[in-house]
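Structure, as C-alpha cells:
As you look at this complex, bear in mind that one protein chain is not there, while each of the others sits in place.
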Amino acid sequence: MSNELENIPIRQELEVLQSGQKRTNPLANVFDGLVKFCRSRSMFMLHYCTGCGAIELPPAMTSRFDMERLGIQPMVTPRQADILLITGYVSIKTLKRIILTYEQMGSPKYVIGICSCTVNGGMYWQSYATAKVLRDYLPVDVYIAGCMPRPEAVISGLRELMEDISSGRAESWKKYYQHYDYYLGNQQKLFGEDWQTPTDIIAEARHYDLMTEHTLGEHTALLEKHQKPLEALEMRLSVKDKQKV
Amino acid sequence: MTPLDQLLALSALTVVAVWLIGNRQVTGWNATILYAAQGVLLMMMSDLGYGEVQSIASSLTFKVLGHGLHWRFDGLSWFFALITIGAAFLASWFASGEWGQRYRAAGGSLRLFHVALALNVFSMLVLLASGDLLSLFIGWELVSWASFLIMALGSATATRYAMRYVTYAFAGAMAVLMALVMVYTRSGSFEFQDFRDAVPAMSSGSLWMIVILFVAGFGVKMALIPFHLWQAKAYAETPGPGAAFLGAISSRMGLFALVVVLVQLVGVERLADLQLVFPFFSARDLLSWLAVLTLIFATFTALRQHDARRLLAWHGIGQGGYMLLGVLIADDLGSAGGLMHVFNHATYQAVLFMTVTAVIHRTGTSDLNKLGGLVTRMPLSFVAMLIGIIGLAGLPPMNGFVSKWLLYRALIIDGSPLLFLGSVVGTLGTILSVYKLIHNTFLGQLRLEHVEVEEAPSSMIWPMMILSTIVFVTGYFPGLVLDWVASAQAAVGLPVLAHNLGGVPSHKGGLDMIWVVSVLLAGFGIGALVFFSGGRSKRVHQLDNYAGGHFLTAETRYQYSDNFYPGLMHLIGPWYRKSFRWLERGFVSTVDTLSQAMQGFYRVVHPSFYLLVAVVSALTWVVAR
Amino acid sequence: MNQLALLVALPLITAFLLPVVNRVSTLAARWLGPLVLLVTSAIGISLWSQLGDSAVAVELGGFRPPLGITLYADRLALLFALATSIGTLLLWPSRGEEWLRQSTLALILAASGSGLALSGDLFNIYVFYELVAVVSYGLIAARSSAGSFAATVRYLIVSSFGAALALTGIALVYQATGTLNLAQLSQLAPTHLNNLQGLAAFVLMLIGFGVKAELFPVNTWVPEVYATAPTRVSGLLAGVVSKLALLIIVRLLVLVFNQPEALTVMLVLGMLGVVTGELAAWRARDFNRMIAYSSIGQLGIMFIAFSIPGQAGVFAGLAVALHHLVVKPAMFLLAGRWQGSLDRLAGAARTSPLGAVLFILLALSLIGVPPLPGFWAKLLVMVNLMAQENTLYSVGAWVIMGGAALEANYLFRVASSFYHRSEQQTPPVAHRTRDLATASLLGAGLVAGAVLIMPLADEIEGVASQAANRDQYVQTVNPEALP
Partner (left out) sequence: MSPGELIIELFLMPLVAFVVGLGMVLMYRRIGARIQRRVGPPFFQPIYDIIKLYGKHTQISHGLIHEIGIIMAVGGYVAAETLLPVPGMSGLADKGGVVTLAYVMMIPSLGLALGVGQCANPNGSIGISRALTAMLAYDIPFILVIFGAAYVYGTTNLADIIAIQQQQGPGGWGIVQMPLLALAALLSLQGIMGKQPFEIYIAPAEIATGPMVEMSGKFMGGLFVMQCFQLYTVGVLYTTLFLGGGEYWLTFLPKIFSVVAIPMMIAFVFPRYRTEDVIRLLWKWPVLIALTGLAVVLR
C-alpha cells in the first residue's frame, strides 16, 4: 500500500497549484503572507489520544514546555481545530472515528502522527486489528517517531509544522481532496464497500475547486452508489394558499 | 347615531351576518371585511385616541329598576377597542384560508367559530363602552360567556377546560356583583361618579371588602393568582386563531375592568392608604405582589410546559402581571408601561399563537419534543416567531422592551427593589422559556417526517407578517402607541406621560428607541460586515455534526429538547408543588363532601321527623325569646 | 266583577262534567278541559285590564265578613290565579290511558289553585290548600310505578302533617282573634297577635304551608316526587303550586305577622334551603333530581327575598318568583325526554339542538346572567338585602351568591355534555314536539322579558306596591272598618 503512495507526484502537483494561485495584486500577496503567518502562529490542536503517546502531551502543554507560547492551544472539537494529533496505535475501529473527525475539521488542516505506531504499526505491526500506516488513509503532514517521543520531540515536530505552514509547504489537506479516490480505496479495503462518512468530500472538493482526475475513480463510484444524499437543508421559501377543489 | 352607536351596531351586525352566511368558506373573509369596517369606524373616533375628545357617548340609554344604563367610549376604551378589533381582524383573516378549510373538513363549524369570534368582539366592545357599574357588569358577563363559547368549540377536552373557566368566571362574576351591590348600598347608585364621591367616606373595612371582591372577580379573567388555573389549558385548547384572539386581548378585559374600578374610581392613592395588619403593607402593595407573583409563577410554569400552546398561554397569564403592576405604580411612567404592555402583548402573543397554529397546521403537533429544525422549511413563520419571542422576552428592539423599560424605570423611581427584582425574574424566566420554544420548534434537527413540510399558506403568513411588523415598528417608534396610552391615562385620571416619537425624554435617564434601534441595526450591519469579511461559508447537512466521533443517522434523533433546563429544574423542580391545584382540589372535595351530606339529608326517609324537629325547634325558639 | 268567581267555578264544574261529556263524545271531552282553561285565562286577562290599580273584593252569596266567603283580587292574586290557569293549560297532562282522570285532576288543580290565590280568609285558604294537595297526590301517582307510589306516600304524609300544623296555626289565630278574615285579622293583629301565640301560629303556618313551598326542612319529598312524577306534573308543582303556597305566606306576612322575628325565621330557613338545595344539586346524577334540588334552592331565594321587610321585599320576591314560574316548568318540560342519568345526555344536542339551546338559555337566566330577566330579579334581591341593617341579611346575600356560583357549575356541566361527541353512547331521543313547543314558548317569554324589561319591571313594581299595601286590602274588603 505504502508503495502506491510513493508513485503519487504530490510535491510537484502542489507546487503547480500554488503557482497557479499566485495572485497578481501585491497587497493580496502581503495579505496571504499575513494569513499564512497567523496560521503558523495560532494552531488549535485536537489531540486524538488513541494510545500511550498521549502521556507526553501534558508536559508539552504545561509549565515545563508551554505550548501556548507558540500559540498552540488544545481544542476539543474538530470544527475549531487546525491540527489533528494522533498519538499512538490506531485500531481499525478507531480509524473510522479518526477519518470522520478529520473530515469534519476545517481546512487548512494538518495531521501529525506521533509515535512509531502511526508510521508503520510499530510494535503492533503484527496485529490484525490495527491500521499500520496512517498516511494510507489520511494525508499526514508531520510524523514524530519514537516510542514514545519525548515532549522535546513533540515540540520540535510542532515547530517543524509551523515552519512548513508559514512557508506554504504544509498543504497536505488539499491532497485529500485531490486524491480522494486513493484514500477512499484504502478506507474501503479496511472497512468494507459500504463505508461512508457524513461529510461529502466530493462536494467539498468541488466547493474548494480542488477536483483533479484523481478525485473521482472506481472507489468513489462505489461510494456514490450507496451514499445517501447529504446535501445541506436549504431554506425553502414558497408561500401559497392551496385551494382545494 | 353617534359614532359609538354605529360601531356597536356594526359589531352586532357582524354577528348576525356571520350567522346568516353559515358554515361556508366565505364566512371568514366576510367576517374579516366586517372587522375591517369596524376598524374604520373606530378610526373615525380616533380623536379619543389622541386625547382631542374626552368621550363619545352612545345614544342608547336605559333605565331599569331605577338604575340608569349608559355606554360611552373614552381614551382607555378606544385603546382597548383598537386592540380588540385589530386582533379579531387578523385572527379572522388567519382563519379564513386553508385553516378554515381544514377546520371545516375536520367537522368543525366555521359558522360557529366565526359567530363566537364576532360575539366576543361585540361583547368586548360593549364592556369597553360601559358607562356605569351596572353596564360594566353586563358587559363583563357577556364577555365571559362569549369567551366560554369560543373556548368550548374544540374537543371534549376543550369543553372540560372551558367548563373550569366558566366555574371560575361565574364565581368571579358573583363576587363582582356582590361588590357592586356593596357599592350601591354605600353610594346609592351604580354611577361611576357617585362611587367616586362615596369612596372617601367609606370605612376602610368595607373598602377592603369591595376591593377584594372586585379583584377576585376581575382577577379571574386576567388569571391573577390564585384564580389562574383555568386559563392556560382553556386557551391552549381553543381553535388556533381563536386562541390567538383570546391570548391577545380576552384576559385584558379583566385588566380594563380593574383599571376602571381601582384606578379610575377608587384611586390608587386610596388603595395605598388601605393598610393591612402591618402599617407598611397596603392594599396596593398586596395587589402589586399578587401581580408579581402571578408573573413569576406563571412564567416558571410556562418553562415546564412541553406543549407550545400551553407554554404561550402560561406566558399570557404571566404578562398580565406586568400590566397590573404597571398600573398600580400609577405614576406616569409605570402606568404607561402597564397600559402599553397591553398593546404590545396583544401583538406578539397573537403572532406567537399564530405561528404555533401554523406549525400545527403543517406538522400536526405542537408538542415541543416532536418538532425541530423547521426553520429551513418554514422560514417566514420562524421570522414571525423570532420577532414575537423577542417581544415577549422584552428585549430591544421590539415593542415589549419599551413597556418593560417604562415599568422598570418607574419601579426604580418608586424605590421598590423587590418588585423590580420580581419583574426581572419574570423576564429572565421568559427568556429561558421562549428560547426553548423557538429552539425546539424551529431550530435543531429536522425530523425525517418533516422534511417535506412546506411554509404556511399565505392566508396565515400575511397576518403573521403584519403583526410582526407592528411589533417591530412600535418598538422602533414607541411614540405611536404612547400617544394612545397617554390619552388612556388621561381618561382614567392618571398622570400623563410626556413622550415623543422615540420614547421618553428625561433628564434623569430617558429612552430614545429610534436611536437605540438604529444603533442596534447599525451594529448588526457592522457585525455582518465583520462576518462576511471571512471566507465563503460552506453549508453542511445536519447530520454532519460533531458527535465525539460517532456516526449519526437520521433514525437516531440527535436533538436536545426534553427537560431543556435540567440544571435549573434540579434546583427549583421541587419548588413546583402544585399548591394551587391542591387548593382547588381541596375546595372541590369540600364542596363534594358537603354535597354528599346534603344529599344524605334529602335521601333520609323520615320527612315527618324533620317536620317535627323543625316545628319543635321553631317553637322552642319562639318560646325562648 | 263577579267573573272572579268564574275563575274558580268554571274549571271545577267542568271537572265534574268531564266524565259525563266523555260518555257523549271523547273528542269533546278531550278538548273541553283546555278550552275551559283558555276561557278562564281570557277572563283573567280581561279582569287584569279592568282592575288597574284598584283591588276588588267579592262576598260570595252576599254575606259580609266574617261570615261570608270572601274572594279578594288585587293584581297579585289575579296574577297567580292567571298563572295557575295558564300554567295548567301549558302543562296539560299528556295523553295516555289515564287521560280522563288526569284531565279532571288538572282542572280541579286549576280551580283550587285559583281559589287559593283569590281567597280572602284563612279557612278558605286551608280548604283550597287541602284540595290542591289531594289533587296533586293523584297527579303524582299517575305513573303507577313503585317508586312513584313510594314518593307519593311520602309526600302525602308530610303534606298531611303540614296541613295539620297549618290548621293548628289557624286555630291559634282564631282563638286569639275570633275571625279568619284576613282583612279583619290585619286590623286585629297589632293588638292580638303581636305576642308569643301569634308568633307560634305563624311558625306553625309557615312550616305547614311551607311543605308545598319547598321550605327547608320540610321539603325532603321534593327530589323523589319530581324524579318519579310525570314531568309535566313536576313542572306544575315546582312552577305553580309552590308559588301559591308562597303567596299565602306572603299574604300572612304582609297583612298579619309583620314582626321582625317572623321575618328572621323565614330568612334563616330560606338560607338553609339555598345552601342545602344547591349543594345537593351539585352532586346530583339525575336530570330531574338536579332540577328538583335547584328548585329547592330557588325557592330558598324567594323565602330570603320575601323576608326583606316592606314593599322592597315583596317586589324582589315577586320578581324571583315570577322568573322561576317561567323557567322551572320549561326545564321540566325538557326533562321529559332527558330524565334519568346525566351521563346519558352526552351528545343530546345532536338529537335535540333546540332543546339544548333552550336549556342553556334557561340555565343562563336561572343563574342570573344579564341581560336575562333572572339577572334583574337577582340584582333586586341583592340590592335590597344589602340595604338592610341586620347583618343576617348580608349573610343571605352571600349565600345567594355562593348558591348561584354552584348552580352555574352544575347546570353548565350538563349543558356542555350535550355537545360532547361520545361514540359509545347513543344520545336520548328528540323531544316531543308538544313539550318542545311549550318550552320554546316559555323561553321566548323569557327573551321577551329581557327585551321588555323596563315596562315589565314597572308593572311588577306596581303589583308589589299594591300587594304590600295593607290599608288597601282592609279598605277593599271591609270599607267601613277603617276610620
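So that you can tell them apart, the chains are marked A, B and C in the order they are listed, and the count of residues begins at 1 in each.
One rule holds in what follows: a contact is a pair of C-beta atoms (placed from the backbone, for glycine too) under 8 Å apart; a residue touches a chain by one contact, two chains touch by 3 or more.
All values reported here derive from a predicted model rather than from experimental measurement.
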Among the chains presented, those that the missing one touches: A, B
Which residue of B:M1, B:V16, B:M44 or B:V519 touches the chain not shown here: B:V519
From B:A9, B:A156 or B:I431, residue that would touch the chain that is not displayed: B:I431
Chain A residues touching the omitted chain (full complex): 34-35, 37-39, 41-42, 62-63, 66, 68-69, 71, 75-77, 79-80, 82, 104-109, 204, 208, 232-233, 235
Residues of chain B in contact with the chain not shown: 372-373, 375-376, 382, 386, 390, 393-396, 401, 405, 408-409, 411-412, 415, 417, 420-421, 424-425, 428-429, 431-432, 435, 438-439, 442-446, 502, 507-512, 515-516, 519-520, 522-528, 530-531, 533-540, 542, 544-548, 558-561, 564-568, 570-572
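The rule is short, and it goes like this: only the chains that are shown with their structure count from here on.
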Rounded Å distance, chain A centre to chain C centre (Cα mean): 96
Whole-Å gap between the CA centroids of chain B and chain C: 45
For the chain B and chain A complex, residues of the former touching the latter: 97-98, 101, 373, 375-377, 379-380, 446, 451, 454-459, 461, 538-546, 549-552
Chain A residues touching chain B - in the complex, by the definition given at the top: 77-79, 96-98, 100-101, 104, 197-200, 204, 207, 230-244
Complex contacts: residues of chain C adjacent to chain B: 154, 157-158, 161-162, 165, 196, 199-200, 203-204, 206-207, 211, 217-218, 220-223, 261, 265, 275-277, 279-280, 282-284, 293, 364, 367-371, 375-376, 378-380, 382-383, 385-387, 397-398, 401-402, 404-406, 408-409, 412-413, 416, 419-422, 453-454, 457, 461
